[in-house]
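Here the complex is missing one protein chain, while the rest keep their positions.
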Amino acid sequence: MPIRETFWNIPHWAEIAQYIAALVTAIIFIAGITRRVLRWRKGRPEKRSGHFWKRIGALITQVFGQQRTLDEKFPGIMHFSIFWGMLVLAAGTALATIDWDVTHLFFGFQILKGGVYIAFELMLDVLGLLVVLGLGMAIYRRYIARPARLQNFPVKKLAGDDTYVLVMLAFITLSGYLTEGLRLAVTQPDWAPWSPVGNAIAALFLSLGDPTNQTLHLIIWGMHIATAFGVLISLPFTKLFHIFSVPLNIYFRSLEPAGALRAANMDGGMGVKEWTQFTWKQLLDFESCTRCGRCQDVCPAYASAQVLSPRNMMVKLDDHLWEKKPRALHGEVVSVDELWACTTCRACVQVCPAFIDHVTTFVDLRRHLVDQGKMDQMLQDALSNLGRYGNSFGQSDRMRAKWTMGLQPPVKDARREQVEYLWFVGDYASYNATLTDVTRKTAEVFHKLGLNFGILYESERNSGNDVRRVGEEGLFEMLVDKNSQVLSKCKFQAIVTTDPHSYNTLKNEYPANGNGRYPVLHYSELLDQLIAAGKLKFSKKLGYKVTYHDPCYLGRYNGVYDAPRRVIEATGCELVEMPRHRERGFCCGAGGGRIWMEEKEVKERPSESRIREAVALEGVQTFIVACPKDLTMFRDAVKTTGNEQRLEVKDLIDLVAEAL
Amino acid sequence: MSQDIFVVIEHLRGQVADVSYAMLAGARQLSKASGGEVVAVLLGHNAQGLASNLAADRVLYVDHPALAEFTSDAYQIVLAGLIQEHAPRAVLFGHSSIGMDLASSLSARLGIPVVNSCRTFTDDGKFVSQICGGKIMAEGNLPSPALATMIPGGYKAEEGQSAQTPPLTAVSAPALDNLRVAVKQYIEPDTSDVDISKEKMLVSIGRGIQNKDNIELANELADALGCAVSASRPVVDQGWLPTTRLVGKSGKHVKPKIYLALGISGAPEHVEGMGESEVIVAVNTDPNAPIFNIAKYGTTIDMFDLLPVLIEKVKQAK
Partner (left out) sequence: MKIAVPIKFVPDLVEELTIDPSGTALDTTWLRLIINELDDHAVEQAILLKERSGGEVTVLSAEADGVDDFLFTAAAKGADRLIKLTGDFSAADNHALGRAFADVIKELQPDLILTGVQAHNDLDGSVGPLLAEYLGLPYVGYVAGIALDGNKVVARKEYAGGLVAEVEVKLPAVLGIQAAEQPPRYVAYSKIRQVMGTAKIEERPVSNLESSGGVVVGRLFQPEVAERATMLEGSPEDVADKLVGLFKELGTL
């Protein structure tokens, strides 16, 4: 009956040595894991329980299904192969151990015999090839193709860590196959063909004959076992640890809306000054990063000036947790410029296969800078203006509704009369001289559609979305208070806004401040609803070939991708997508308060990169945006890239107004 | 009380400040109402030569080694004595680093009212002061007696200059001991950069330029025009341009043929340095900006809209 003689060719002393090694390995392994867990426990508490089944579901799709990892083909297949191959090999080894050390030892029977054994052999033998394939791809990628995102780690020793993992895994797999091959070469059982790889290797060694093969077998077995224990011992201390941390990180990921930031830590000053002020989950984040560099590839800040790489931030923060002599978090571990460079576009969070939330960490670190008053003069001015006048322009609040002058009929004052839609206009649409035309046009379209709407006039304040992301939590709270006070006195059914930033915070963060719930609509959603309800009918089919830019705070943060697209299509335009669209949309560079900061040296502004992307689309002459800041950013970029003749930047409302 | 108008002559390092001449012109107008004389009050050490071109009816000159450099302490003592002794109708000071160290203090010491920031006087003895960053003018009867600080802009320096040397009376100084203020040394402004006061045209930028990068636009225009870029204080404070380019009260006083003010509001402290330019052209989005009060031509077009077009046209015109 087919069966494998366990510990065939292994002298008793070696067998004993193996068990001793296993014990030692287990002790070091547990100590290593404990060390990590104790480190996380130094972080602040944060509740991440609840939704058990939802969390388990994500483990299944993301860990076993490798869903997000597979978003990118080559690295996805590479990792998938290694993961499943190693998983099967490890499970096989575990099964063999149980078979020998439990069922055989205590109950005197073995599972792995006969047909079961044949199937087991065949599966491990073939699936082991997956590992070979995956490792081959990995070695090719890391050492031959050498994509930029795998290069230049801020912590130099990590290149060694990467190599170590590849070498060890490669060695385990190859030595495993060799051991098998040598055993088959000596024992030559009838069922050898069921181990096709091992059998093929056996054929190579046949000519050496016994006892050479037997000796070789013992040596290679020894090395295989040593490597295997080596890998286990090093698992809590190397990149291999991601095998544990990433599933945990996926399990414990935040299930709150993406647009709701956690309130600032106020204990010992605002934000995070020392790493122990991070929550345990943030520490787990740092320890989950596998340095795959996907986040760096999609990061607009990295693309424009290479100051900030979210990957490097995670690497540096992780390294910092283990420093013997901890350096200052701000200035030494991470630079101030890096922190300010982030646009909070969330592209990194969206692609990270380890489900790391970079943005929350960056904001926490910024909060400390704000606490210390360390920021550039422009930002200081903007924040002072926001505190004093409620807008970043430093203009009088009485000028906020100046754009309404001369509009007929006049725009209703939502503070005085009941309206159906309360239009929260936002700073840029209200004050920026080049945008007020579009704001007026929006009002005109609303009028034509017979909407009962009003605005807050001088009582509106900046919504605070970007103030909060800059890290000025206290000012954010003040702005929320002021707006909420006015809102609570107004009678309306829903809030509508053209500004995705205001939309995000009004929708996700205001209710958390205890001010009751009201639906918040982006104008694209409102228009979409009106079209669906037959209340908005177009008289013209525009027939333009257009492309559409997803605003980060509308798309990635709030998942509104389809409404604006349906509106565009309803106006009779043909929508051609840019390569980076929907979840992969590329930030314009203005978010997270970047629009208030000095622009440092740049290679290519994110907005310019975006315009070049659009210009490359065959026949597209119009670039549609659904955010006032986008309008300024991209109109500017069209000029700076010299594409004024080629591409026109239009607001969604321009299309609607034209097609009405 | 006499009807004379005293003008405290400001001078540093052997040079009379322009504002002193403008004050003499202002004093002349005031004296028409009062009927008194215009008296230049000159304090210094071996400085009588500075009186040579003052358009005053006479000069009171106080010489003392302690007056060699300006210090508020010594000047206050001397002036308090002179004012008490001569009881003039009014004493004019510059609204400047020198005059402002004196006028208010003397007002409190002598119990004589002081009027700040006078730009002009009227024939009937009224003051017209410019306040609130140039947005508001205040007019009233100049109290009698009164002290006043004067900002430039109301009178031209030339009107206060004369080819004739006025008669000079030397007055002995009171005891000047136990002084609490002393000049240790002067630090010269940096002269390695272009001298904006010698340019025939200036492209001058203010806070409206928004950020450092945008300065390139101004440089481009200045290059095309073959002139220099100057700036208001906020631009220099941010370190976007060196202090050598600062125009105004604490910077250079310039009188180019054309002063193109881009995004400058026209605060009195700035105007002080450029108000006498031949032609001021202002580009400012705020139609109420005080700069339009002194500019000959103006436009409310956004400078970022205007500049690229203007640069092109200037290049073509060359």
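When the chains are written out, they are named A and B in that same order, and each has its own residue count from 1.
Basically, a contact is a pair of C-beta atoms (placed from the backbone, for glycine too) under 8 Å apart; a residue touches a chain by one contact, two chains touch by 3 or more.
None of these values were measured; they are calculated from a predicted model.
Listed by label, the shown chains that the missing chain touches in the whole complex are A, B. When the whole complex is considered, the residue among B:H45, B:H64, B:H86 or B:K126 that touches the unshown chain is B:K126.
Touch with the chain omitted from the figure is made, among B:L24, B:A66 or B:L246, by B:L246. In the complete complex, the hidden chain is touched by one of B:A51, B:V171 or B:M201, namely B:M201.
Residue positions on chain B in contact with the hidden chain: 12-13, 17, 69, 71-73, 96-98, 100-105, 107-109, 112-117, 126, 129, 131-141, 143, 180-190, 200-201, 225, 227, 237, 243-244, 246, 249-253, 257-258, 260, 273, 278-282, 288, 290, 292-301, 305-306, 309-310, 312-314, 317-318, in rising order.
One chain is missing from the display, and on chain A it is touched by residues 264, 266, 270, 370-371, 373, 375, 377, 380, 383-384, 387-389, 394-396, 398, 472-475, 477-478.
Everything below uses one rule, namely that only the chains that are shown with their structure count from here on.
A straight line joining the Cα centres of chain A and chain B is 60 Å long. Only residues 211-213, 238, 285, 302 of chain B touch chain A when the two sit together in their complex. Contact residues on chain A toward chain B in their complex (touch as defined above): 377-378, 433-434, 598-599.
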